[in-house]
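I have a structure I would like to understand better, so I am pasting it below and will then ask my questions one at a time.
For this depiction, one protein chain was excluded, whereas all remaining protein chains were kept in their positions.
Let's turn to chain A:
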Amino acid sequence: MGTAQILFWSLTALALISAIMVLVSKNPVYSVLWLIVVFFAISGHYILLNAQFLAIVNLIVYAGAIMVLFLFVIMLMNLNTETEPQKSIWMKFFGVVAGGLLLSFFISFVISSADLKGKSAQLKEGEIGLIKTLGKALFNDYVIPFEIASILFLSAMVGAVVIGKKD
């Protein structure tokens, strides 16, 4: 097994274990911290796929901005384990069963698909994940979506202020 394989499996295990910990943590602050670990593992996957720009953006936007927003909101609300609402055990059981059925459907599809045989994702090399290539594509073919995204941000900002304002 080469270094890339070892990195792939360890990052996968890290991501899955922390994703499960997000669910089972009783304290919402711990959930946020585990989710940050998931995002770091996914950024590691991006680096392994040589998608450097997305790895950095994932760290800055998700692990940096969005998770800090979540933490601020949780601290504002003063939530803790005692006030945590719980679903009944049967609801939890059937939720897990439904998720497991969905997963088994996906996995059986992946195993049985003939189209996917012999296809593999390129690791460690390839130019398309670099900022140069992505920037050329972004500012040539995707300028209008990029500018619309700024309008979306403006409207989201105005919306957040309007909703959060004390009437």
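The rule is short, and it goes like this: a contact is a pair of C-beta atoms (placed from the backbone, for glycine too) under 8 Å apart; a residue touches a chain by one contact, two chains touch by 3 or more; residues count from 1.
Here is the rule we use: contacts and distances are computed from a predicted model.
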### Message
I want to check something: the complex is missing a chain, and I'd like its UniProt protein name from "Substrate import-associated zinc metallohydrolase lipoprotein", "NADH-quinone oxidoreductase subunit K", "ABC transporter ATP-binding protein" or "Glycerol-3-phosphate dehydrogenase".
### Response
"NADH-quinone oxidoreductase subunit K"
#### Entry: Touching residues on chain A - with respect to the absent chain
4-5, 8, 12, 15-16, 19-20, 22-23, 28, 31-32, 35, 38-39, 42, 45-46, 49-51, 53-54, 57-58, 61-62, 65-66, 69-70, 73-74, 76-77, 79, 83-87, 91-92, 94-96, 98-100, 102-103, 106-107, 110-111, 116, 119-123, 126-129, 133-134, 137-138, 142, 145, 149, 152-153, 155-157, 159-161, 163-164
